[in-house]
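All protein chains of the complex are present and in place, except for one that has been dropped.
Just so it is clear, A, B and C label the chains in written order, and each chain counts residues from 1 on its own.
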Amino acid sequence: MTVTVLLFASYADALGASSLTVELAAGATAGDVVQHVRALPGADRLPPAPLVAVNQRYAPATQPLTDNDEVALIPPVAGG
Amino acid sequence: MTVTVLLFASYADALGASSLTVELAAGATAGDVVQHVRALPGADRLPPAPLVAVNQRYAPATQPLTDNDEVALIPPVAGG
Amino acid sequence: MRSAIVDRALDAASLVNEVARQSNGATVLFVGTVRDVNEGRPVQGMEYKAYRAMAERELADIVREAAIQFGTDDIVVEHRVGTLALGEASVVIAVAHPHRGRAYDASRYVIEQLKQRVPIWKLEHYADGTREWVGAAGQSVSEQPS
Partner (left out) sequence: MRSAIVDRALDAASLVNEVARQSNGATVLFVGTVRDVNEGRPVQGMEYKAYRAMAERELADIVREAAIQFGTDDIVVEHRVGTLALGEASVVIAVAHPHRGRAYDASRYVIEQLKQRVPIWKLEHYADGTREWVGAAGQSVSEQPS
């Protein structure tokens, strides 16, 4: 399946991209996306377990994904 | 000595006056003013021990007065 | 810091501007307004009376206390007296502070102390034509409309 990975703020700077398209095996989870991203160049500046959102909702690493999901890695938020 | 007694809101309505001039013996206290006022017609609608201010400051009944003091009987406040 | 008892309509926006400062990250504004119901009785309007000299003094004391306790001089309070219509503002408190927690706490301190200490009274005008001093329960003097 194909998922869109969104990166923001310091994570986007670290990886030099704000969006990635990633191919994953069936049954992949949100945590698998994190592992995939963490293997990319520049990702050593990401924390080991960043917050993740699937389809605009915070999600645990165990959450199973489906085709075309939008998976976002969420740096520490700083609104207000 | 002579003191000015100020009445407000429900107390002024009860006594039919917003200000009284009262003569007191030397050594009189804020509590003496209260006793004096409570003996006036209509004062049965005042509580036994209303809050008192002397010269625009809350004061205990024991506070000694001096000539020309301004003594106010303060009904329950309701600002805001 | 500033406090006043005034006879005119209150302008919340101008108080917010008055406390603005680039070192402040948080502004908290409190506006008290005349409600259309009090303790289940329909209200048509409100008359605020103050023991003005003392009310000004108490209000100034409260603002000074809040400034010391919460660490900001950017506190402004105005309380209106006279006859107010439903929905009109009777009190406006603007506080600004570098940090939000203390801005909220200072605002809360001012309104709670104001309600306990400042000699202001309100005569509620009820829809049925009667009037009553708020808080004078038990010893209250009900008035017929004049």
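Assume a contact is a pair of C-beta atoms (placed from the backbone, for glycine too) under 8 Å apart; a residue touches a chain by one contact, two chains touch by 3 or more.
Everything numeric here is computed off the predicted structure, so don't read it as measured data.
Counted over the whole complex, the shown chains touched by the missing one are A, C. Contact with the chain that does not appear here is found for just one residue of C:1, C:53, C:67 or C:86, C:86. Within the full complex, the residue among C:30, C:70 or C:133 touching the omitted chain is C:30. Within the complete assembly, residues 12-13, 16, 20-37, 86-87, 98, 100, 104, 107-108, 111 of chain C touch the chain that is not shown. Chain A meets the missing chain through residues 6, 8-10, 13-14, 45-47, 53, 56-58, 72, 74-80.
Everything that follows uses one rule, which is that only the chains that are shown with their structure count from here on.
Look at where the CA atoms of chain A average out and do the same for chain B: the two points lie 73 Å apart.
Per-chain Cα centroids separate chain A from chain C by 50 Å. Chain C has no residue in contact with two or more other chains.
The residues of chain A never reach two or more other chains; the list is empty.
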